[in-house]
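Only one protein chain is missing from this complex, and each of the others stays in its spot.
== chain A ==
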Amino acid sequence: MKNTISVRVADFLKNYPPFNELRSKDLEVLSQEIKIIYKVKDAIIFSEDEKAHEHFYVVHKGAVALLKKPNESMVDLCDEGDIFGLRPLMANEDYKMEAKAYEESILYAIPIANFRPFTKSHDGVANFLMESFASNTRNPYSIGRKGKLFQDGPEANDAPKEGSDFLDLQSVNYSKKLVTCTPNTTLKTVALSMTKKKVGAMLILNNKLPIGIITDKDIRNKIATGEFPITAKAKDIMSSPVITYPKKMTLAQAQMAMMKSGISHLCITTDGTPNSEAIGIISKHDIMLELGNNPAVLMKAIKRAGKYKKIKTVRRGIMSLLQGYLRQNIPLTLISKIITELNDACIKQVISIALEKMEEQPPVKFAWLALGSQGRSEQLLHTDQDNALIFEDVASEDLQVTKEYFLLLSKQVTQGLNAIGYEYCPADMMASNPEWCLSISEWKERTFHWITNPGRDEVLLSSIFFDFNRSYGESFLVDELTEHIFETTQKYPIFFVHLASGALQNPSPSGFFRSFLVEEDGAHKDFFDLKRRALMPLVDGARVLVLSSQIKSINNTAERFEKLAELEPNNQELFLACSYATKALLKFRTRQGLLHNDSGRFIALDTLSKEEKIKLKRTFKTIKELQELIKIRFKVANLVG
């Protein structure tokens, strides 16, 4: 019997092939037979050589990785709406790959017995399956990303080569959203439409047949140079004839074709000749994006993204880039600069999208602050979002309305950030919380209170908040607040003593015999807490030293230590060691995080090599020395005693 849930399931499926080929009645009936399965991250859905289940799967939420032995290389990553585990059912085989939840996921399990009749009665369904099996892609009709973002870095070819062959032979995904015009369209219209749709090329169609193409380059070379007047028509400057290809071509073929003819766009037609209907276009950008591994391409993709979901896809590309960099042992300072830049761009884009979604423009100027690790540019992996918002002062009668506007905006942004992979802050330290969305005067008052009443909570709040960094909006608001904080701390130096004592609160990394201290209970029993026991003492130490030395606008912990080394020649050695330790630990954490697809905070010691353990222990010595220095400099003992 049809019910609310089956209708909900059907409503989702009807948007994705091959279910879009089914009549809505049939889909309703099929939806009633479905099971909805919740899988936590890393849960196995089926393993290699396991006997095929009675149903295949569609990803409703989250993502599922398909992995292949011997080294668990990722063959495919299935997103919302993607099908997996169908081929073995059709071919009566065992599973050839392992399917594992890449994120927390909700799956629809569709019984093959109920689905099989459609593969016979509906040509569209049958064709889809044929094509997807033949082309070895899960969804031959998909546009945009898809393909493999997980190509190995150039030097890392100890990994099996089949991965990259697989990629080259993968059929190319072309954009089906054609931007076209007629031969008599004026160039101004062409340029406006290209700008609006954010594309680099426009097809000129005559009765659906492609007769020419205009790219950015044509406009530059032929109009801006004065060769043609701005009043010219599309047909005057278009490149003709168009180079056309059939839709079944591989990535490698597409790349070759572009290189051969020195062009950046290929037109796809029904039969591959210019005498049939144009159905799509492949740009060099599309191909670059599929190959991933290029910050410039990723950056462009972020700026083009009009939806949160698109950014999420790009972020996976960023992760694979990071992985490649680490494998190539590129210095962490450089890695974190690039990755932070890309992450910042993602956040900016989320805020721009959120602003567009708002009905009105912001009533006054504002700034969006990243706090914590994001503010310190130390966030390489997906972690929680910590953020805050400052807006300009308004008349007291307008404060309520203004705040409501920014809270609404912040809610949009935090939801967007959540959608692209930043978990909500468990302590609700986000701009969507009225406590963290304040006018500049309110912020000044708040920070003044923290500094002059340094209780336990106030010190904790300060240590999180004082690493703020602007990610969007007006910098004068941020500067004003920074200035205020420095002035206030100078007037109330006792604050530093409290901040310093807070910095010494972190538990020690090693025990009496220099053995690692591991967690004693909880979900991470017997794991080493890298963040709390090793990174935090360095981060907290750097903060109090930098604040008390009145060093402004350096947020990154390693850079803070470098600056301190410069200012205090007699402690130079220690501070440089601290800077090195911070980088080493961060790199360590990032590696561990990528390995386990988590935040890298907790480390299973038995998975470390002896060399890694020694490296780790060496940083502990530095941490101890740093803590001694802080204890003496701020006379923390007095306070405790």
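To be clear about the criterion, contacts are C-beta pairs under 8 Å (C-beta built on N, C-alpha and C of every residue); 3 or more make two chains touch, one makes a residue touch a chain; residues count from 1.
Here is the rule we use: contacts and distances are computed from a predicted model.
When the unshown chain is looked up in UniProt, the name that turns up among "L-lactate dehydrogenase complex protein LldG", "ABC transporter permease", "Coenzyme PQQ synthesis protein D (PqqD)" or "3'-5' exonuclease" is "3'-5' exonuclease".
Checked against the full complex, the candidates A:Glu72, A:Asp428 or A:Glu566 give a single residue touching the omitted chain, namely A:Asp428. Checked against the hidden chain, the listed residues A:Ile106, A:Ile279, A:Leu407 or A:Ile551 yield one contact partner: A:Ile106. For chain A, the list of residues touching the undisplayed chain reads 3-6, 8-9, 31-40, 61, 104, 106, 109, 415, 418-419, 424, 426-429, 456-457, 460-461, 521-523.
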